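All protein chains of the complex are present and in place, except for one that has been dropped.
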Amino acid sequence: MPPALLSIRDLGKHFGGFHALKGVSLEVEHGEFIALLGPSGCGKTTLLRCIAGFLTPDSGDIRIGGDSVTRLPPHRRPLNTVFQNYALFPHMSVLDNIAYGPRRHGVPRGEAAERAAQALQLVGLEALGARYPRELSGGQQQRVALARAVVNRPKLLLLDEPLSALDMKLRKRMQIELKHLQEKLGIAFVFVTHDQEEAMSMADRIVVMNRGLIEQVGSGTAVYATPATRFVAEFIGEANFLPGAADGDGGLRLAFGTAAVPHPGPGASTGIGTGAGQSRTGVLRPEHLELLDRADAPGFLTERGIVEDVINTGGQTLVMVRVGDALLASRRLGMPGAGLGRGTQVVVGFRPEHLHVVAGEPAP
Amino acid sequence: MTAALTGDPATVPAAAPPTALRRALPLLAAPVAFFVAFFAVPMVVVLSSSLMAGGAPSLANYARVLLDQYHWDVLAVTFRIAALTTLAVTLLGYPLAYYLVRVVSSNALRRSCVILLLLPLFTSNIVRSFGWMILLGRNGLVNDTLVGIGLLDRPVRFLGTETGIVIGLVYILLPFIVLAVGNALATVDPTLEEASADLGSSPFTTFWTVTFPLCLPGLIAGVIMVFTLAASAYVTPALLSGGKITVFPMLIFQQYSTVFDVHYGGALSITLLVVTLVLVALAGRIGNGGGNRS
Partner (left out) sequence: MIARILLRIVAWAVMAYLVLPLVVIVGASLTATSYLAFPPQGLTLDWYGRMLADTSYVAAFGTSTALALAATAGAVLLALPAALAIARYDFPAKRTLLSLLMSPLVLPHVVLGAALLQYCAALGLMRSFAALLVGHVVIVTPFVLRSVLPQLTPEQRALEEASADLGARPFETFLLVVLPQIRGGLTSGAIFAFISSWINVELSIFNTTAELTTIPVKLFNYVQYTIDPVIAAVSSITIAVAAVTIVLLDLTVGLHVLSKRR
């Protein structure tokens, strides 16, 4: 089997007393689109900068195509980066910015200009080659940065929150363009973002990071439907958290009425103990908590509750229901129906197979 | 420094001109009146004196300055010293600025160095030149050391030579260029250098293609400042020349302090001013043509 395009083993990095990476391992295959997702300070940018060569890790190894690059300076690494603030050279024209890479690799001036023009065409800015970066809009600068990074045809492209400076509409459009470009060029992307929607819509695999560790690696569907840890469940999407504990007989007692949920049940992650009294958290997505017209609906675990709020989010309705001490969210398509308002008594319920269980207690 | 000199105030969305002027006037009255009375008018007086000879308008003073080979020789010495000083200051100051901003990682060390850099800047020219008089004397520390380590057979005369004056001026003007270049370097976005490395540049290439062009405006500002100060310096050359070398500002000083010929002295002053400004403008133009449009 040929070696992976990028292989990271046990990477550690600290700044003073702060441990930014605490042993991170990851493999990236040719042509893959990987998103590094996590809150600020989780280590995702540190990881990216270690791969690019701007930081030297304290421990661990980074290999590209099987060869260790851990000690190589950035200019000797066969990859390129799109920077968060684009880092376009303000003293060079757009074309010179893009031709900069080929020139450094010994490509003659004329051919470098030709390649730059092609790369510019690729991002649809062929008319702007003579301009200077400050004469471009944010979206145009973004595309120039992209063209500059792909002109050398690297096997691996690192992108550090490249869309964070754009407004929402443009960001959505660029997400689609970027994905198409990635498929067209067949370059592997490692894309840092703190925007889960962005990661979900673009990446083949999402790497969820927290406090210098990888919490889960998986497709967008996998990290949403079967989060490996409480952190992932909290960070990705919205969720109701039902605190509870294992009852020692393979069941689970939840703070949703008095129901015992079979454990490990469908959708439960494996590898968590079943000892009695160990705390567990049930993760229930709002779309799986339904408003029912009777308490004995077949296949549902149900409880009575009181509506606290009805929020129309445009095409969807979010109903906040108080069940005992907990305030739970239920989401459904369509406009809020008549007769549903604050104080309405309702029955809410879910199918047990939609409940996903992780270890630990929910965050307060 | 240049930003302030060429007038680049933070332009605020401002009121329409007529109202603006009416509101600005009370604030501007005192400073403008003072600068007109004690700066602009005296300079005009010098200019008009220089254009008077024997009670009538005349260019005779300028003829006297410009047709005399002696003045051209003094000008040549003055600007040769200024050019050599500027060159030496740049070659010594740039590495120090780069070292302090980019290599020194300890803030405490950088701060100590900044204090040592400001200390001479805050000390009078005369005191600093005096230090060099002690050092460069026939039996001074410099000669003793050079003879001691065998680089020289016998003491060399520094005082009273152009070399001595350049050594003194370089010393006096070095902090200016270090501060100008250092502050420009500190504002260069380090991600630009990372981008350059990412695209395949060695550190050396990155320096010449990215870092250097980006802090060129700071360097040019520093160079212009140093050049004008070197060309108009009076104290240092007066002390280190030992009466053997004459620079242009000395001629001006003589005319006003001993001879008190304001017409001839005025022509000398205006000549120095014009030649300096022309050279500065040229330097600025070359700098702007150097490809830096940011």
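We just call them A and B in the order they show up, numbering each chain from 1.
Basically, a residue touches a chain if its C-beta (ideal position, glycine included) is under 8 Å from a C-beta of that chain, and two chains touch if they have at least 3 such contacts.
The structure presented is a predicted model; accordingly, all values stated were derived computationally and were not measured.
Q: So which shown chains sit in contact with the chain we cannot see?
A: So, spelled out: the chain left out of view touches B.
Q: Looking at B:Ser58, B:Thr163 or B:Thr228, which makes contact with the chain not pictured?
A: Of the candidates B:Ser58, B:Thr163 or B:Thr228, B:Thr228 is in touch with the missing chain.
Q: Out of B:Ala56, B:Val103 or B:Ile149, which residue would touch the omitted chain in the full complex?
A: B:Val103
Q: Can you list, in ascending order, the chain B residues touching the missing chain?
A: Counting only chain B, the missing chain is touched by 1, 3-7, 9-15, 17, 20-21, 23-24, 26-28, 30-32, 34-35, 38-43, 45-46, 49, 92-93, 95-101, 103, 107, 110-111, 113-120, 122-128, 130-135, 140-141, 171, 174-175, 179, 182-183, 186-187, 204, 224-225, 228, 231-235, 238-239, 249, 252-253, 255-257, 262, 265-266, 269, 272-273, 276, 280.
The criterion applied here is as follows: only the chains that are shown with their structure count from here on.
Q: Where the CA atoms of chain A average out and where those of chain B average out, how many Å apart are those spots?
A: Centre-to-centre distance between chain A and chain B: 56 Å.
Q: Could you please specify the touching residues of chain A with respect to chain B in the complex?
A: 52-54, 73-75, 79-81, 83-85, 87-91, 100-101, 104-105, 132, 134, 148-149, 152
Q: Please give the residue numbers of chain B that touch chain A in the complex, ascending.
A: 189, 191-192, 194-203, 205-206, 209-210, 213-214, 291-294
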